[in-house]
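First comes the structure, then the notes that go with it.
The complex appears here without one of its protein chains, the remainder shown in place.
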Amino acid sequence: MAMLKRVIDSDLFWSFRQSPVAMISAFVALLLMLSAVFAPLIAPHNPFDPASLNLMNGFSKPMEPNQFTQDVFLFGTDDQGRDVFSTILHGMRISLFVGFAAVLFAMVIGVVAGLVAGYVGGRTDAFIMRIADIQLTFPSILVAMLIFGIAKGFTPVDMRDQVAIWVLIISIGLSDWVQFARVVRGAALVEKKKEYVEAAALVGRKPTAIIFLHILPNVLSPVLVIATISLALAIIAEATLSFLGIGAPPTEPSLGTLIRIGQGYLFSGEWWILFFPAVTLLLLALSVNLLGDWLRDALNPKLDD
Amino acid sequence: ETFRWAGKTDPQTMDPHAVNSAPVLGFLNNVYEGLVRRNKNMAIEPALATSWEPIGEGKGWRFNLRKGVKFHDGSDFDAQDVLFSYQRASAEESDTRSWFAPVSDVKVVDDYTIDIMTKAPNPIFPDSIANWMIMDSGWAETNNAARPDKEKGNFATLNANGTGAFKLTDRQAGLSTTLKPFEKWWDKAEHNITEATFTPISNPATAVAALLSGEVDMINPVPIQDAARIDGKGGTKVIRGIEARVIMLGFGHDHAELKYTSDAGKKNPFQDASVREAVAKAINVDAIRVTIMRGSAEAASQLVSPAMRGYSEANAARTAYDPEGAKKLLADAGYADGFSFGLKCPNNRYLNDEAVCQAVTGMLAQIGIKAELDAMPVQNYWPELRGDNYDMYLLGWSPGTLDHEHPVRFLVTTPNKEKKLGSWNFGGFSNARVDELLPMIQSEIDDKKRQAMIDEVVSIYQSEHAYVPLYVQPLVWGIRDNVTLTQRPDNFFILRWARVN
Amino acid sequence: MISYILKRAMQSVVVLFAVGLVAFGMFRFVGDPIDNLLGQERTEADVERLRELLGLNDPFVVQYWNFLSGAFQGDMGVSYRQGRPALEIILERLPATLELAMVSAALAMVMGILLGIYTAINRKGFITTTILTTSLIGVSLPTFLIGILLIYVFAVEFGILPSFGRGEVVDLGWWKTGLLTWSGIKALILPAITLGLYQMTLIMRLVRSEMSEILKQDYIRFARARGLTEKTINFRHAVKNTLIPVITVAGLQIGSIIAFSIITETVFQWPGVGLLFIDSVQFVDIPVMASYLMMISVMFVGINFIVDMLYLAIDPRLRDGKED
């Protein structure tokens, strides 16, 4: 209760209430997330249960009875006869989890590495940045294959599915952290020369505290830009990696995989297989980015316009 | 007329003996020629040999060579080139070596006659060498390419000197390959092409766009779902056919235990023929055909399509779709509550392979057995199969010899390293009678007797449900309206039959 | 300066070794090249022979060592797929990618910075909101989709731009350029846009966010008090102060455009190294992948070095180090 009151009292919440864009975005993002969480309750079908699928329902048009079975689907069906609407809801669970977790993972590693490299400098900096160089060399596909290969050696067969999702998160995260690290390092190099950092050191702040309490807030805006923009990318990357056989099985398509499947029907007239998932992803990305924009401004006390 | 066409993969080499793969052989058929060639109906017809006949009661075959044939560089074709090409194509470095496994000796009789002796009577030998291409011995030797070199490459990897209707004028590996008609070709040209360029376009959607926008005259393949659109739009059309490739499900016959899912470690139900039959009954091939394949495919009852030699008319009936029957079979076999297992599937090897596997998963789920689908790109797929990491898998087979003996040899006979048998029989299906019949089929000259033996093999593998054949893969090419060409079931595009109007 | 460069060069050598080691550790998991090299009628013996020949049976450290010792003599191995020296193939493909990368990077930088400045100065308003939202579409949809849609509109429907390839190229001897022919330039447009869209949005948003902050600084207010033109203030004072994160990201992005423009190159069948790379992965062409990764790591080391140097050029405060 006290927490809630603190939140409502905070400047952040106040500036949130001032911004209609932020409120709408938050509403959309929340709606999407909740519908993902409660997908089993909301979705009219369970697309992940192969036994419930009827292949003859395949390629049903939205809101039109299927030519063989006469079933009607809100957003139509895909090639397997899966209800697109239900699949979006179910698929979002994987996509959102992997997307957010991967970005978070990349962000945490990247920001910490970047701050340490930038603030400490010298050998530490060289060491971290050369690791970054090595990481940059490897595209996420290869990283994923490596991690997947190693993970496979360690996990019992019936655990593969649970492990797969972490493999996805780690591989996507690993190929993204460098971007954060280098940007943060660049900013930290500039910030650490400023007098307020010297002042903080003077009152006795330890380097870790200076890094996280003083420098971090001042380098956060580019981090937020990259993080919010990478979300959609991570969701798409998940689909790519799943295609390589690394992530979720094809019988449980994520939002990204659904888009990938839909791309195959771009010329053939079954537009709905691509359209609805793509719009969902777009809405998600838009709301998260606009929310990010707001947050960035709100965290900057000077930008109160 | 200039002609531009696009395919999914670039032929990786211009050396006709280095790699035994469809993209390479298909392409080089336009540049090189063999002793025999296939006509528009896949039948054998004379090429560099004008005629051939068996000699010495199954000891071998005599080929009478065509006179006055010139290679693209102007040198003459004679028996020495055939002998050289034999040595080259059967060398250890050659990927085409297996074609010559039945051959015991090759003798030059005179400049234009050559005898190929076989270890045992071999009725289909001329058929099996339709893709054996003849190279000029002098050219190969002067250019240090007397043997194919797959590892390091040599002159013949990037250059070609055949006797075919077209000569290679420009080769940019992976980007484009240009052919021009060979004026001194021995045969009468049917085409009206003055220059032809092949470009690999790996992304199917791009290829479709290129066709629609008129940047290429022909694409192969067309994604099945886009066929309707290409047909519908003025200026382009689709030609369809049935490919030689049969898509089937395979089982881990020799696995004692299930390998995947929570049931891992339990007894492998697929060792029971009635469970395999249940699988066959559970699959609604028609539904797959109508939706995923858009009506283009044809249901398959055996491991070859009806167009192939040795197709068993006697066993043309496919196990009917009967989920109730399947459930009953399962119950009788003691699996009334079903079980779960791992299904491996490639996702970029066959047309809509992953979608088919998903459909299969759904259909199997309806009879109560739960497949956990694991789909992956083909480069990871084969090692998985070789490593026995599956309970059930998807496989497509296209007989290189266009003969039923081919899949029997590779897929049905008991694997045997020494005899080089059953090398793609991953599940280790084994039947003594089949093993016994194969050599007999191979050496039987009388077509009737041979067919009878094949029929027996088919009835064995059908009743055992060694594999569950699903359908014959469709062949869908897209062309511009003003192009005429011939589509052959082996999916080879033969440029000399193409005309641009 | 020179000692700094030497130090970096030393570090790069270590990086290269590490890259090679990781790479060869990875190759075990990318699939088996044998299946692509041998046809379906191959025998077990063939497989075994070829494995032995290619050294695939060796532990990866040995494979790595063999590669290294070859590389030391300038031999990066021969492509399994094409039977030609891997390095030769890469160098042959590089111009196409470099041209595409440079054009799209230039596009992304110019547009990104300009739009970033515009939206930073005019923080609210219809145009800003429109730019900010529509640009997001470019990063929310898969590159593949954007590429295909562009092809569909401009190649299929309007028929004004080619749908694939690089157009006509002019051979300058050491460099094949598509920039000198009309068809080459036309072929470049769609891939460059597809590739640059993401970078443009990223750079735009970075510039905007950094610049909004800078514009609130006192020295900007003082610059106004001095009567400087808005142009000078925005383009000189403000932009230059936002540059550090922007060039960092730009460097990384240029690097990854060159290295991994896989999807764009595949969609447009652009004959560059990205396409080569994905082909190699599919073909498990280990020598090409290995040499390729080596080249990429050299490139990234180089780019990041340049970026670090640019930091010093931009911000004098970073110049005075510890030495005194």
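As written, the chains take the letters A, B and C, and residue 1 is the first residue of each chain.
What we mean here is this: contacts are C-beta pairs under 8 Å (C-beta built on N, C-alpha and C of every residue); 3 or more make two chains touch, one makes a residue touch a chain.
The definition used in the following text is that contacts and distances are computed from a predicted model.
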item	value
Listed names "Amino acid/amide ABC transporter membrane protein 2, HAAT family", "Cytochrome C oxidase subunit IV", "proton-translocating NAD(P)(+) transhydrogenase" or "Peptide/nickel transport system ATP-binding protein", with the criterion being the UniProt name of the chain not displayed	"Peptide/nickel transport system ATP-binding protein"
Displayed chains contacting the withheld chain	A, C
Hidden partner interface residues of chain C, rising order	1-3, 216-219, 221-230, 232, 236-237, 240-241, 314-317, 319-321, 323-324
Contact set of chain A toward the excluded chain (per top definition)	11, 14, 193-196, 198-207, 209, 214, 217-218, 299-302, 304-305
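Going forward, only the chains that are shown with their structure count from here on.
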item	value
Chain ID, smallest distance between chain and overall C-alpha centroids	C
Rounded Å distance, chain B centre to chain C centre (Cα mean)	39
Junction residues of chain A - those touching two or more other chains	263, 266-267
Per-residue overlap in chain B, given as positions that touch at least 2 other chains	205, 209, 212, 377, 380
In the complex, chain A residues that touch chain C	126, 129-130, 132-134, 136-139, 141-143, 145-146, 148-150, 178-179, 182-183, 185-187, 189-190, 193, 221-222, 224-226, 229, 232-233, 236, 239, 256, 259-260, 263, 266-267, 274, 278, 281-282, 284-286, 289-290, 293, 296-297, 300, 302-303, 305
In the complex, chain B residues that touch chain A	205, 208-209, 212, 223, 225-226, 228-229, 259-262, 264, 284, 287-288, 290-292, 342, 347, 352, 354-355, 357-359, 361-366, 368, 370-377, 380
Of all residues in chain C, those that touch chain B in their complex	30-33, 35-46, 49-50, 53-54, 78-84, 89, 148, 151-152, 155-156, 159, 162-165, 266-269, 271, 275-276, 278-279, 281-284
